[in-house]
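Below is one structure; the comments refer to it alone.
The complex appears here minus one protein chain, its other protein chains still in place.
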Amino acid sequence: MIVNIALACLALAITVAVYRVLKGPSWGDRIMAFDFLTVNLAVLVVVLAVRTEITVLLDVALLVSILGFLSTVALARYLLRGRVFK
Amino acid sequence: MSASFLLLAAVLTPFGAAILAPFLGSSLKARAGLLLALAFAPALALLTQLGPALAEEPLSATLAWVPAIGLEIALRADGFSLMFALIVAGIGFLVMAYATAYLGAQERHGRFYSYLLIFGGAMLGLVLADNLIALFAFWELTSISSFLLIGFWDSRKASQDGAVKALLVTAFGGLALLVAVILLILAGGSTQLSLLDIESIRQSAYFIPAVTLLLLAAFSKSAQLPFHLWLPTAMEAPTPVSAYLHSATMVKAGLVLVAKFGWLFADTAFASIILYVGLLTLFWGAYLALRQQDLKALLAYSTVSQLGLIMSLYGAGYPLAATAHLLNQATFKAALFMVVGIIDHETGSRNLSRLSGLWRKLPLTFALALPAALSMAGLPPFGGFVSKELFYEDMLYKGWLPITLAVTGSIITFAYSFKFLSVFFGPLRSENPKVHEASLSFWWPVLPLSLAALLFGIYPLTLSWFTNLAAPGLGFEAEPLKLYKGLNLALILSVLTWVLGLALYLLRTRFIAWQQALTPSWNANTVFYALSAGLERLAQGLTKRTQGASFATHLRLIWLPFALAGLAVGGWFLPAKLTPVSLSFAVAALMILAGSLGVLLARSRLSALLFMGLAGFSSVLLFVLLRAPDLALTQLLIEAVTVILFLSVFRYLPVLKRHHRRRSVAIFDIILSLGVGTTVFAALLAVQTPIGERIKDYFLEFSEELAGGSNVVNVILVDFRGYDTMGEITVLALVGFSVYALLRLRARASSGKIEEERPDDD
Amino acid sequence: MMIKYPDVFFSVLARPVIFVLIALGLHLLLRGAKAPGGGFIAGLVVAAAALLSRMAMDRPLLSFNTRLLIPWGLLLAAATGIAPMLLGLPFLKSAFGYQTWPFIGKFPWETALLFDMGVFLVVVGITVTIIDLLAQEAEYELVVMEVESGQEH
Partner (left out) sequence: AEDVAVIRANWLTDLLMLIGSFFILAAGIGVLRFPDFYTRLHASTKLVTLGGLGIFIAAAVAFIPNAATERLLLIAAFFFLTGPLSGYMIARSGYLRGLPLYKEEGSADEWEAQGEGLEQFEKDNASSDD
């Protein structure tokens, strides 16, 4: 029962994230929303893992969080310096 | 060691050595050649298998590849193919030894030896192959290795051009062979050459196309008349390659084909076609050879004409004479090429007009060249005479036209053989003054070949020992060859040939001048270049008209048929298949939709990328909801790495300008995309029909038992469909290398701008 | 106006992340047959680690010339294909079983894993080479900019 509440909150958070990505007045908002989305996705995957008891999903969650972080950092750095490496 | 294992080893060791060659080459430099020449040892060891037993049951060996569909490397060594294999291995061994002396210090030895060994293995495979598909595979491999070898000095324009032309012509022949092989397999009922049912092929409708394509392949490979243009320009290759590929072995692959399939066109119209093509090539090759100033070009055209001679004999149904001359030609032509290599190496040039009187400085080379050149001319004490006598006897039966062509061809052959020797006579003239005799390691490989040319003449039984080997295979009764067969018409014709040949040699300058006047402006080469240039213009015209300048029109053209097909097919059965879907799927699907719409409406490239990321991550969510962690992981990783690689490349993309679109074009695009959408949707619906069930059950049930893995997705990828994955990673590797090349190209171009050179990593 | 800021936090905190990514990659590769994983995914995870190491510490992940990984990977994959042929079995026939070693205990082995490693090497070879090239390109842009800005003063 409680898991469904968590799922509902996550669903709301993700819809807000999508809204921010679409509307986001400035590109900063869009990147923040993108990061928000990926983090939420990781949590959502963990909650789904709890509900469906497939422990393999945890790897997916770990990778979602790390790669989400990686993409956000790359986006942030691209904005700051116009290039990703160096 | 069992015979079949030896047979397999004979074909496969050169390939093994080819893999080792680059490493040996870089460490041992030139001397690696001697070591690598041993790769031909198992093929030479086949000598031990010779003997009477071979006639009844030929040696055979099979290496199963996919036995279910009759695909295996099946080798069968009957007399003829074994004899030819020995020639390939013997001359291969000598050429490798010769190359150690010929190649300069700074050459890329490893690469040269590995190409040469790949060719050696492929040629052995081609000659011994019994499985038609394997025969085709080896045939193509010889074309590719000859392309690599001709273009070995890839910096020179001429060798690049020669290599491409050789590849185009021989690959064209290869295609013809592929279709011919397929037709034969269908008509003959088996992929095994020895088990083909001859009568059913003769009767079947495929007979005519199969044989014509077969002949096309043979003519293009053995440089017969219409396709002879690639051989002279193939002389850009290093001399060992010319001595090995373009005189003794590769160009004879066509002859092997004609000999092995002799029973196919024995007494049909094709036999006379081959006869006359062969004779015309004999005449035309000799006619052009006489005119050449460059020694190597002279030998190239001479090879073309000699191949014509042998082809006509196989076509006319006299395999004894043909095999005899094939042996002679292999030995004296390879020897002459190596002699030219020595002359070129010592005096620095191959041009007849600048060289003469070399026998004073190069007595040994002259001694080696003499028997080979005279054997080519067909003078008595040498092997050439024996086979030319047989040639005349057989041509006499064929009627007056073949014999006149044969005699005129031989007269000109006699003339250009003496022209070749003229480089040794007369006053000493050569470019670099200090000409000294070739070193031992240079001339010892030539020795056995010249001796053979002499031996075959003085003691013809050695020649008949070889030809008797080939007798059972090609279906002629073995008979000892004799130098002097008493006074008969053939002998008189030979004397006539010598006299006229000598006269032609003495009057050659006026003959060449007369030739100059006669030659038309076009010849085979100009036709070839005109054809390829025309093709290029056609291609450019076509792409300009169809694809147009902008990328958008390009895409529209691709999607239009797709959309029309979809609307036509998909339209009516859409509603039938929709099934209810749970809420969470709907949310994920909406997110993907939001993402893709975002990309459409995005103004800046960065937000477009973000929307793409959004769509990507929501499809990860979809996979998780569908409980497919494997797919979720893959999609996730590809998503993240793509986003970052995109970002790192953004700075090089041009500014995204909103190119205005007329309203009509915008509307057309919308309709087009809707059409494509329905097609994809219809396709997806079609796929969900039950066919999926059977395959799925098989994999689920057997994955644990057969492949020992419970993760069916990966087991399928790596085990059940392993061969597909191998194909995929090869494609992936090619993509990787091309991207690398592009990026290096850009780096090198931009590094040109500023002076200090970037640290080059490799 | 060229902004150059050393991201101290990022480069410091990136090291553990890179370590986990590589460990995760190898883990995914080795358990390929039993649980979600396999050559492709593991290769991409290592590519992500290479990206991170390039971005954070501006240092290549693998010091050797990664371009050579591609042919070696292909050779390994081809070898696992051809090896059974030498034993008379058809092409790409795979074998599997269980081994029990003293310390490790019972573990499954399968030749398909070797094939998977070949795939892994190819994927890593390609992605890391491209990443390094892009990084060199960016580094090269900087050199050009400095030279040009140097000329302005």
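Order of writing sets the chain letters: A, B and C. Residues in each chain are counted from 1.
Throughout what follows, contacts are C-beta pairs under 8 Å (C-beta built on N, C-alpha and C of every residue); 3 or more make two chains touch, one makes a residue touch a chain.
What you see is a predicted model, and the numbers here were worked out from it, not measured in a lab.
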item	value
Shown chains touched by the chain that is not drawn here	A, C
Touch residues of chain C, complete complex, unshown partner	1-7, 9-10, 13, 16-17, 20
Residue numbers in chain A that touch the chain omitted from display	2-3, 5-6, 8-10, 12-13, 16-17, 19-20, 26, 28-29, 31-33, 35-36, 39-40, 42-43, 46-47, 49-50, 52-55, 58-59, 61-62, 65-66, 68-69, 72-73, 76-77, 79-80
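Here is the rule we use: only the chains that are shown with their structure count from here on.
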item	value
Separation of chain B from chain C, taking each centre as the mean of its C-alpha atoms, in whole Å	36
Gap in Å, rounded to a whole number, between the CA centres of chain B and chain A	55
Multi-chain contact residues (two or more partners), chain C	28, 35-36, 45, 48, 51, 55, 134-135, 138, 141
Shared-contact residues (touching 2 or more other chains) in chain B	629, 633, 637, 640, 644, 648, 651
Contact set on chain C toward chain A in their complex	3-5, 7, 10, 17, 20-21, 24, 28, 35-36, 45, 48, 51-52, 54-55, 58, 134-135, 138-139, 141-142
Chain C contact footprint on chain B (complex, rising order)	63-67, 629-630, 633-634, 637-638, 640-641, 644-645, 648-649, 651, 707-711, 713-715, 717-719, 722-723, 725-726, 729-730, 732-733, 735-737, 739-740, 743-744, 746-747, 750-751, 753-754, 758, 761-762
Chain C residues within the chain B interface of the complex	28, 32-41, 44-45, 47-48, 51, 55, 65, 67, 70-71, 73-74, 77-78, 81, 85, 88, 90-92, 94, 96-97, 108, 110, 112, 115-116, 118-119, 122-123, 125-127, 129-131, 133-138, 140-141, 143-144, 147
